[in-house]
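Of the protein chains in this complex, one is absent; all others appear in place.
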Amino acid sequence: MSASSRFFAIDTPVRYAGPEAETPRAFRWYDKDRVVAGRRLEDHLRFAVCYWHSFGWVGDDPFGGETFLRPWHHRADPMAAAKEKAEVAFELFRLLDVPFFTFHDADVAPEGAGLAESVANLNAIADLFERKMADAKVRLLWGTANLFGHRRYMAGAATNPDPDVFAYAAGQVRAALEVTHRLGGQNYVMWGGREGYDTLLNTDLKRELDQLGRFVSLVVEHKHKIGFKGPILIEPKPKEPTKHQYDFDVATCYGFLERYDLTKDVKLNIEQNHATLAGHTFLHEIALARALGVFGSLDINRGDELLGWDTDQFAMNAPELALVFHELLRGGGFTTGGLNFDAKIRRQSLDPEDLIYAHVGSMDACARALIAAAELFENGALTNPLAERYAGWDGPEGRAILDGRRTLAEIADRALASGFDPQPRSGRQEYLEGVVNRFV
Amino acid sequence: MSASSRFFAIDTPVRYAGPEAETPRAFRWYDKDRVVAGRRLEDHLRFAVCYWHSFGWVGDDPFGGETFLRPWHHRADPMAAAKEKAEVAFELFRLLDVPFFTFHDADVAPEGAGLAESVANLNAIADLFERKMADAKVRLLWGTANLFGHRRYMAGAATNPDPDVFAYAAGQVRAALEVTHRLGGQNYVMWGGREGYDTLLNTDLKRELDQLGRFVSLVVEHKHKIGFKGPILIEPKPKEPTKHQYDFDVATCYGFLERYDLTKDVKLNIEQNHATLAGHTFLHEIALARALGVFGSLDINRGDELLGWDTDQFAMNAPELALVFHELLRGGGFTTGGLNFDAKIRRQSLDPEDLIYAHVGSMDACARALIAAAELFENGALTNPLAERYAGWDGPEGRAILDGRRTLAEIADRALASGFDPQPRSGRQEYLEGVVNRFV
Amino acid sequence: MSASSRFFAIDTPVRYAGPEAETPRAFRWYDKDRVVAGRRLEDHLRFAVCYWHSFGWVGDDPFGGETFLRPWHHRADPMAAAKEKAEVAFELFRLLDVPFFTFHDADVAPEGAGLAESVANLNAIADLFERKMADAKVRLLWGTANLFGHRRYMAGAATNPDPDVFAYAAGQVRAALEVTHRLGGQNYVMWGGREGYDTLLNTDLKRELDQLGRFVSLVVEHKHKIGFKGPILIEPKPKEPTKHQYDFDVATCYGFLERYDLTKDVKLNIEQNHATLAGHTFLHEIALARALGVFGSLDINRGDELLGWDTDQFAMNAPELALVFHELLRGGGFTTGGLNFDAKIRRQSLDPEDLIYAHVGSMDACARALIAAAELFENGALTNPLAERYAGWDGPEGRAILDGRRTLAEIADRALASGFDPQPRSGRQEYLEGVVNRFV
Partner (left out) sequence: MSASSRFFAIDTPVRYAGPEAETPRAFRWYDKDRVVAGRRLEDHLRFAVCYWHSFGWVGDDPFGGETFLRPWHHRADPMAAAKEKAEVAFELFRLLDVPFFTFHDADVAPEGAGLAESVANLNAIADLFERKMADAKVRLLWGTANLFGHRRYMAGAATNPDPDVFAYAAGQVRAALEVTHRLGGQNYVMWGGREGYDTLLNTDLKRELDQLGRFVSLVVEHKHKIGFKGPILIEPKPKEPTKHQYDFDVATCYGFLERYDLTKDVKLNIEQNHATLAGHTFLHEIALARALGVFGSLDINRGDELLGWDTDQFAMNAPELALVFHELLRGGGFTTGGLNFDAKIRRQSLDPEDLIYAHVGSMDACARALIAAAELFENGALTNPLAERYAGWDGPEGRAILDGRRTLAEIADRALASGFDPQPRSGRQEYLEGVVNRFV
């Protein structure tokens, strides 16, 4: 009996059993081969399990220590621990039957005595992953490097006042990108965990932005050099761990990419909890990324609307998710992106089974939401009224204005005419909310 | 005796009387001719009184009606009311001895039966202003158009689903811009009060952004056509009155200007309360605008850190303001911009004198803060440690990285060397906070 | 044809048509005679339409004027307007087939030249209500007095620094309570709209709390004197319109009632949007009120989780509501309380039908949620695990501790024993969230 099958109480992968199923060990909505809006649910949702929350986190918080006591957190030999962790991880991938996983370098392999040893450790684990992936159906949605946990990065990685720290980060990213490439990763993510500041008193904003622009550009150049085809993804987050993160939100990231001429190669990995911490809805961030042409992938979780920190809870509210997936369907769904469970069980959820229940519950909520969204989308119940509402802009005068064939004076003159008095029309918000409730 | 001298109990302008003065009718710090950091206080601070809060607002809020009962709010004849209001306004400018004022079209002249009549009303009041400005020292910091109060704009002006509403807005802005030009205004402001949405269910984000881009471009073209030299300013605000305003914050506005190629002609008018509603400090927004090259002018007020709406209170906290002015000094101070009091007395501050006390109190807090900021700046107590902290980036390797003369692999190789282990250095936040407290 | 039937485009009351109905003019879930958990849906939910938002509000906000242009807002004769408003109101009650309505004095009758005339106006409208209620099935859930709109109340009513304002408020409340009694109102509500402060600089907190305690006590005494059987309800709200409202949240109100010995006669009217502004969930506030024995009634609406002001939107999210109703069922459901729609259509929802769609949509969301909650409750899927989790406290040692039969030293001594090492058990949050999703 393997280590991993000893870790989880169940051995048989979770299967679809229909909405009436009472057990938490079955899917009630996620019937992966069911086709809606032209794709199998599995191909729409492209779920990924993340390594850090599910296998790395020990259950601590700022006021308390570890609660989980996973066996691999207490091995004396870090490489042995990393291998045991990998066994359990791939067992969870199998039990959940998810198509993807994700990781940081520091999640999967221990930090060595210097960068060279750390890179060697990472490559050794990548060898193990290659072997395990050959036998399993799970693939790599994306890889990334942890540039925020170690004390050397306390003042930032790319934006550190010390160019040597920038260099260390470059070393980590190069290795993580190359490993991601080797493992067939579909994207590479850069999360600017410490790229921000705690106080402006010791921060040169302009310098740091330029450093960050250079760093991302270097990674883009390297990606092309090694032939990595997937996009580089940056991830908006407004605050935490720093007081202010440079990749604040979608709009900020867009401006940054424009400034450093990176919109072609870099897209966004958007997270629900980061969206709400920035004062936006998840739906807003996705809709905006789509409007600006920088949509990439999603970290699927939920925040607590009343807490000011990143709670990274499993998303469970189907009506909210349905609108998110409706927006996704409007944009044609994912290409290289997917739904990464950047979500962690509560620190009181001690049992290995809690990991399973959490993923199953959220996968089900997503599936249910997607099915509703597909019906809503195919019905046109939201998109048709929208097209009608803006129809005036598709008329000749609307087009002339937008195409730059009118001056301000010409437009103004029309409004000065006697009797020109455009009347407002109902925005119908409550009616539309009722429409959504018909489908979800 | 004029109407206005009957309105305020005092007739003599407020004068500087030194820090020991006990009366609220004297400046204790704002000695306008005092020179710090190379300029007179008046020339640094460039205070402007705004028309809307001080003369337009009736004292209502969402749960209660008017409290102020100003005489001009109860005249039957709207043009007579507008003239009386102007008398009182210019009397306040005189009593406070401020160098500037600001207004919206709708603040100074009544809406007519159609746009043509509204424009005529505006021009009639502009005639009056010209005459009054000839006798007074007060100048126009900026003018603007109110594109959010009337029900026609309930779903936006430039971003309205109806192109006729866009046209009406164009008519108002053309007139307001021309009047601003005629009155020697130093800037023209566009506040996107309803340029945003209440629900994404009825909103086409991409269309609306394109409409807004077109609108601002039209105004820029018209500005050049009529020879208006000042910048167009747009004003970041994240929410209120809409759930989401398109000009969310400095970073969002910057991305918008980049997208529609407007960074050359358009700068930002930044407000403290809007900054905090967006989850930023005022200092952050100013520093970022400076770093991105889009700094324009300031609306000086304060929000309530615990309330989620725009309270627009008079700024009174000198230590906070000192850091703002230090940042301003680092950038060389205002060019066309100034400190506009987009601030309103509380609705319980019924007495005409409350208008005076509020402005005097805040002008004094600003003056005190500027004097401290100038000392701090000239001492280099913050800027010197900052330069030292980033010194590594001015070295040959730092410059090579930033200038694009290194590849990721080259940089990474350096970090792979044995013993390469950059050590973190103290960020010294508390030390620097103590330094600031030495000066303020 | 009556004025009111001209106001709404439909004449036939909204009826239940089953989940497949596509029209927004039918209920899809609210089958009022359906019995769940032992009561008809109508008797569980006890819906009330409120007068102020639906008929009083003109569609303005802090940045814009009226949008609705209802006919009765533009009558020259205020009593004629009040009567027309009443016609439309009762027509909406009929069309929605709601069992209850609610009002403030100022919503239904115009302010007179003095208090005596205002009271006379109120009584004249109450006469009209009596006649209309005789023909209709609608009843009065509660009445209240508006002690926050008029400028005399700008610094509070009961907590005003001027005892004459307290007296004026007493006059209004006496009349409103007596009218509520006459109309068979089931509760009387006191909302402390201006009972709070804008700045502590001008506020004597202790005095004001004592004034408020006295005021509520006076009302309780008067209620008994006139034989009004229903409870007095106070309504938690943390802020807006004031910076700080004294009835901040359920816990604060409870402490206030304890301090002034009012827990017997006074219960709480809890609102979702007020709960979230206070940093709580609606569910928390209800559960706490139930735990403390002060639960009364509910204002059903929703806030916007990202906006810091009272948006009073119609509640539409069934999963969230289901947990609220589950808590209600645990407490045995409403006695005198009900679900009052303290909710307003958006100011862009101009059409009379928007009023209907909004209420129908939210009534349906509530009905759907209640049906789910009843199943969840009858299944015991949440309550059984809860009882099991705390079972230790029902054992002999648990009871001994709680009943005061153990000292600290005795309890401590037990813990000092060798090997005493209580182990944590999983909190199972995600599992329980999945359980809830099986039912909603």
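By written order: A, B and C. Residues from 1 in each chain.
Note that in this section a contact is a pair of C-beta atoms (placed from the backbone, for glycine too) under 8 Å apart; a residue touches a chain by one contact, two chains touch by 3 or more.
This structure is a prediction, so every number in the text was calculated from the model and none was measured.
Screening C:P13, C:G332, C:G380 or C:P424 for touch with the missing chain picks out C:P424. Shown as candidates are C:A9, C:L69 or C:L200; the residue that touches the absent chain is C:L200.
Listed residues B:R15, B:R40, B:R399 or B:R438: the one in touch with the omitted chain is B:R438. In the complete complex, the residue from A:A155, A:I300, A:A369 or A:L382 that touches the missing chain is A:A155.
Of the residues in chain A, those that touch the hidden partner chain are 59, 61-67, 69, 148-151, 153-155, 193-194, 198-199, 239-241, 243, 277, 304, 306-310, 346-348. With the whole complex as reference, residues 114-116, 119, 151-152, 154-155, 161-168, 170-171, 173-175, 198-207, 209-211, 214, 217-219, 221-222, 225, 238-239, 244, 248-249, 251-252, 254-256, 258-259, 278-281, 283-284, 287-288, 290-292, 323, 382, 385-386, 389-390, 392-393, 395, 397-398, 401-402, 404, 406-409, 411-416, 418-425, 427-429, 432-433, 436 of chain C touch the missing chain. Annotation for chain B: contacts to the undisplayed chain at residues 22, 24, 28, 67, 276, 279-281, 305-306, 314, 316-320, 345-346, 348-351, 353-354, 357-358, 360-362, 364-365, 424-431, 433-438.
Quick note on the criterion: only the chains that are shown with their structure count from here on.
Mostly identical positions are employed by chain B and chain C in their mutual contact, as over half of the interface residue numbers are shared between these two copies.
As a whole-number value, the distance joining the C-alpha centres of chain A and chain B reads 36 Å.
Counting partner chains per residue, chain A shows two or more touched chains at residues 279-281, 424-425, 427-429, 433, 436.
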